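The complex appears here without one of its protein chains, the remainder shown in place.
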Amino acid sequence: MSQIIKAGLVGVTGYTGMELARLMTHHSSMELVRATSRSEAGKTLADIYPFLHRLPLGDLVITQPDPVDLANECDVVFLAVPHKTAMEIASALLDEGVKVVDLSADFRINDKATYEEWYEVEHTRSELLSEAVYGLPELYLDEIMGARLIANPGCYPTSSILGLAPALGAGIIETDNIVIDAKSGTSGAGRGAKVGTLFCEVADSFKAYSLPRHRHTPEIEQEISKIAGTDMTVSFNTHLLPIDRGILSTIYTKLTADTSVEEVHAMYTEFYADKPFVRVLPQGQLPETRFVRGTVFCDINVVVDPRTGRLVILSAIDNLCRGASGQALMNANLICGLDVDEGIPMAPMMP
Amino acid sequence: MSQIIKAGLVGVTGYTGMELARLMTHHSSMELVRATSRSEAGKTLADIYPFLHRLPLGDLVITQPDPVDLANECDVVFLAVPHKTAMEIASALLDEGVKVVDLSADFRINDKATYEEWYEVEHTRSELLSEAVYGLPELYLDEIMGARLIANPGCYPTSSILGLAPALGAGIIETDNIVIDAKSGTSGAGRGAKVGTLFCEVADSFKAYSLPRHRHTPEIEQEISKIAGTDMTVSFNTHLLPIDRGILSTIYTKLTADTSVEEVHAMYTEFYADKPFVRVLPQGQLPETRFVRGTVFCDINVVVDPRTGRLVILSAIDNLCRGASGQALMNANLICGLDVDEGIPMAPMMP
Amino acid sequence: MSQIIKAGLVGVTGYTGMELARLMTHHSSMELVRATSRSEAGKTLADIYPFLHRLPLGDLVITQPDPVDLANECDVVFLAVPHKTAMEIASALLDEGVKVVDLSADFRINDKATYEEWYEVEHTRSELLSEAVYGLPELYLDEIMGARLIANPGCYPTSSILGLAPALGAGIIETDNIVIDAKSGTSGAGRGAKVGTLFCEVADSFKAYSLPRHRHTPEIEQEISKIAGTDMTVSFNTHLLPIDRGILSTIYTKLTADTSVEEVHAMYTEFYADKPFVRVLPQGQLPETRFVRGTVFCDINVVVDPRTGRLVILSAIDNLCRGASGQALMNANLICGLDVDEGIPMAPMMP
Partner (left out) sequence: MSQIIKAGLVGVTGYTGMELARLMTHHSSMELVRATSRSEAGKTLADIYPFLHRLPLGDLVITQPDPVDLANECDVVFLAVPHKTAMEIASALLDEGVKVVDLSADFRINDKATYEEWYEVEHTRSELLSEAVYGLPELYLDEIMGARLIANPGCYPTSSILGLAPALGAGIIETDNIVIDAKSGTSGAGRGAKVGTLFCEVADSFKAYSLPRHRHTPEIEQEISKIAGTDMTVSFNTHLLPIDRGILSTIYTKLTADTSVEEVHAMYTEFYADKPFVRVLPQGQLPETRFVRGTVFCDINVVVDPRTGRLVILSAIDNLCRGASGQALMNANLICGLDVDEGIPMAPMMP
């Protein structure tokens, strides 16, 4: 691929925008040519992100978000703005002929009513719902490659769906007795100024939040229901970790029959054998969020407890990278005809 | 109470010993007169714990553990040593006529065979098992007050049992479908020098460990089975938090009948109405480990998810204080005829 | 003292207000009867601070700040509001006959012009400057006991002044060659919602800030100049630590003559022999912020480097406790005729 793909980013000031700037720094086939922010327009990226000094991206001047300008300059545009805002911009960009990777939730839920129930806003671009492709490459690789609108998956759903897919696909667990206990680093709460995410409120503490109705619930249920071939309801529960990045989902399921951990592990290993970004760790090595820090890996392992007949699935991702911007870049690569892993970091930051 | 109770501490160099030193600093009716350590004997407490300088306890000279000396000088002795070691010392101390609060697991499991299966050592003092009282004041207040040997509860069991007791006692949840997802601060892993608990291995990360056979499982099952009146098996799963102190247990249960969160909350509030150290938070306020940091409070709240028919119970304690040394001091107070809360801190360290 | 002192707190929602609530929970001779907040009036303290549930203070209803009401109900009032606001309220309260401990900077600087230069607001109550007593008990014990207006010292100045006092008093260091490199926990930055103090901006990082003109500079210079008997200018430099609480000041000075570390250490030990809240640690033990966490101790040690002729002084406090609310309570105790240490915690939270 000798032609450089030109990309735009709407909403550069949040953590997903920051992460995309990090990733694009190392991409050799795609260049960020537009970064927009209503509040920071006119500054360079290095002005707001000093870590970009002396890097090419640092000199990029932030602009006001303008669909026509973005369409003129870009082959693909990432939307890193809140839901509801995203649907409007996505629609305008598609009208101008640009491909869109939307990091918000606006096009993830296939059913308009379900979206509106959980997000409590009207979906004004529902005509695009059937076209949008859910951007989880392990499940929808072909559809992604032909899409012009990607609904980039949520962070929690990415870890939950990848964790459950093999077991549900094989039908070895009960579909009505699943509990997901998910824990996320604080970057998942965004970069808005709020007392609740101040250092002194989060450090040295741990809590659950949004129980029992976190908005990622219908997204998880939609996708795992497709895999299982039956409508599923799950208990999905979220917690806030005093770390920057990382999600670990501990998923509790009930085996339908006596199955050894060796059998389940082999099944998982086989399922992901040709999916290089999902790593089923060797038996006995449990995922840790640091093992995936800064990467798009999803690390998985399984535990079988014969005492309770339960299969416990551990699934770890970096919520900012695989759970947002890294996966968005994988999707952008795919819809632009590049290899999925171009510009994608493989080695985590350890320690 | 004008007479000062004299206390001894066997094993002062770990985090539970350190925590007991902190608590005793403020106790007006009990004085630490012996602190032992094989490796540090001869030094003062302030030599190994500089934070005790200019405090009375700082001048206490550490001695070798000697049951006869401890019995001569102390009314009650705390054992903060590993399991197996504890049973030997406890027995020797009881023979000398001293009351014992054992922070290890050696006398928590009523059944010798169960202990030996999970802890993989022989129980050589099983004749004491029937006498030992499980030191959870909310459940065994009267027995504790008359005991000479207290099996101080484990940290995870304390939070799990207190969280489950009202629901199990009222029979509103299924007894064969309980999952405990517990997360603990790193002090729970002890003060031994190990690579796995180095700062750079724990900070900025999160993981599960000891799945599916953490040793606190039989302790939890024993106690909740008594409450429920039936033999119970639970799925108990532990995780390591990058914080110093604190346990949050998220307990997933299935309601046997349609019950509103208001009903469950009222039931919990009533259950603990006369138990001042368990706080059922107002509806909508979920426990956070920082709210109990440095105290013996167990903070609890309940969530009902009508979609799944589940009751989710959140239970937070400080693993070092309520989960170990603070509860040990409550027990020591009780067996020495003092008020349960003497020397016990009420206000957490915030932030 | 059988009579309970009644205290008020203006500004309960910040970290200093939160800390004062913690401290008052254990005070047996002083009771918080008023806590004010413009934004939270009408709620109870436990509504905004769930850690106060089931504690007497938790039921206190927050009121609007009203000097007349405060004067009617309180013997002493703590001001935990921003500078400039504080001077107005202090004046009104004094007019009503109430004693005031002001945690802001408004009455710390004796010279009106200096205050106005560094704080960039007009001092509208400068007639009170000569009356206000700088509330550092180790230096001004007698004046504090007779005062009705206490200027509670800043956090950085407390650690710096206590660290320098013995050496300056003895004249063993050059007065024109002092560098203070101070590092503070993030609670010192306040509880306002700002991007710069979000968890993900502070955790895993370290930086200097406010160089070279931190507002605590004139306060330090004023006090050490008095001790040295000459006008002094110091290089005072501040850094932000990814911890909740704690200040460590590393103070670089030049010895005027060849002096051994033993001599300097003996001088420091002697200087603070009758000051129980300053601990000159034994030689070889350097202060750590955790050793003073949650207490009013100032831990100090000295290092002499014969290669450079420098005396390096290490001085650690808890910025919220000794550096703000704990020292305020010491001052309130003193102006109310109580022992300085009533309600003051002695044992730090370790770990």
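Letters are used for the chains, namely A, B and C, taken in the order the chains are written, and counting of residues starts over at 1 for each.
Here is the rule we go by: a contact is a pair of C-beta atoms (placed from the backbone, for glycine too) under 8 Å apart; a residue touches a chain by one contact, two chains touch by 3 or more.
Being a predicted model, the structure only gives us computed values, none of them experimental.
From the set C:V68, C:A113, C:L141 or C:L211, the residue in touch with the chain omitted from the display is C:L211, counting the whole complex. From the options A:K99, A:R290 or A:R322, the residue with contact to the unseen chain in the full assembly is A:R290. Touch with the chain omitted from the figure is made, among C:P157, C:G188 or C:G246, by C:G246. Taking the whole complex into account, chain C touches the unshown chain at residues 177, 179, 181, 183, 200-201, 203-209, 211-213, 233-235, 237, 239, 241-246, 248, 250, 252, 286-290, 293, 303-305, 307-308, 310, 312, 314, 351. Contact between chain B and the unshown chain involves residues 15, 186-187, 191-195, 197-204, 242-244. The omitted chain makes contact with chain A at the following residues, 15, 18-19, 21-23, 25-26, 49-55, 187, 203-204, 244-245, 276, 279, 281-282, 285, 288, 290-294, 297, 299, 345-351.
In this text, only the chains that are shown with their structure count from here on.
The pair of chains sharing the greatest count of C-beta contacts is A-B.
Between the Cα centres of chain A and chain B there is a gap of 39 Å. Distance between chain centres (mean CA atoms), chain B to chain C: 36 Å.
Residues of chain C in contact with two or more other chains: 15, 187, 203-204, 244.
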